[in-house]
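Below is one structure, written out as C-alpha cells; comments come after it.
Left out: one protein chain. Kept in place: all the others.
Then we have chain A:
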Amino acid sequence: MIVAPDASAIRVTKLVKSFGPDRRIADGLDLAVARGEAVSIIGANGAGKSTLLRLLVGLVPPDDGEVHLLGAPVTRLKGRALAASRARVGFVFQKHNLVSRLSALSNVLHGVQARRAGPRTWHQALARREDREEAMACLDAVGLADLARQRVDSLSGGQSQRVAVARMLMQRPELVLADEPDASLDPRAGAEVMGLLARLSREKGLTLVFVSHHMAHAVAFADRVVGLAGGRVALDERAATSDPDRLAAFFDEPPPAPGDAVSASLPLQRIGAAS
C-alpha cells in the first residue's frame, strides 16, 4: 500500500474542467477531506457534483489541477496504477449499476475484482469458497442474505441499491464515494440506504463522500456539508450546526463568482427539505 504523504483522504487543488466553452464544471476548485470524515455534497442540477466524483477517480480527465486520493496523484496515473488507486475507492451510483441478469451474490462477488482478476471473480459459481463466504457476509451486512440467489432485475430499487452497497463493501475500500444513492428511492428506502452507508462507513472507519438532494440527509448523515456552485466550493459548514431549511436557501442564491456560465445558464432549482 502507498504511504500517504498527508493525512487527507481527498485533496483537490485548483481543479478545472469544462465540457465546451459554456460548460465550466470546475473552475479552480479546492477541496480537502480528512480520513474518516463524512462529507455531503449539495448543489443545483448541473452544478457538477457527479462530474466531481468522476474526476476524483479518473473516470473523467480534468483540464487542469490535481487530485490526490489517499495520497496517490490520480490525475497523473494511468493503466494499472490508476486501477490500483480506484480499487481503494468504493463507488455507489444513483442508478445502482448492477449486472441485472446476474444474481445478487454474483454482483457482490464482483467487488473482489478490486484486488484480484481472473475467471473466479466473474461469477459466484466459479468463485473461491472464501470469496463466496465474504460476499455472503457483505450481503448479510446490508440485510439481504436471504436474496443471495435472486437475480438483480427481480429486486426492488431499495434492495438493488443495498446490493450495490454490499458490492462496495466486498471491495474493502478505504474511501466511499456515493452519487445520490437515495435519489431513485422512496423516502423510507432512501433514508435506509443512506443510514446504512453512513453506519457502515463509521463502523469500518471509512471516509464517506456523498451527493444528495435531500437536505435532511445531507445534514443527518455527514459531519460536514459542502455546496458546489459556479465551479467552486460555495458553502462549507459543520453538519452539526447546519440546518436543512437554511441549506435550501443555498439554492436561491445567485452564483457567487461572476462569469459563471454553468449555473447562470441553468435555472437554480429550489429543492425542498427531504421528508
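Structure notes:
One rule holds in what follows: contacts are C-beta pairs under 8 Å (C-beta built on N, C-alpha and C of every residue); 3 or more make two chains touch, one makes a residue touch a chain; residues count from 1.
Assume contacts and distances are computed from a predicted model.
According to its UniProt record, the chain left out of view corresponds to "ABC transmembrane type-1 domain-containing protein" among "Arsenate reductase (Azurin) small subunit", "protein-glutamate methylesterase", "ABC transmembrane type-1 domain-containing protein" or "RNA polymerase sigma factor". When the omitted chain is restored, the residue from A:34, A:87, A:137 or A:248 that touches it is A:87.
Here the missing chain is touched by one residue of A:102, A:141, A:220 or A:233, and it is A:102.
Only one of A:13, A:113, A:150 or A:184 touches the chain withheld from this view, namely A:113. Contacts to the hidden chain, counted on chain A, fall at residues 57, 59, 82-87, 89-91, 93, 95, 97-102, 106, 110-111, 113-114, 117, 119, 121-123, 164, 167, 171.
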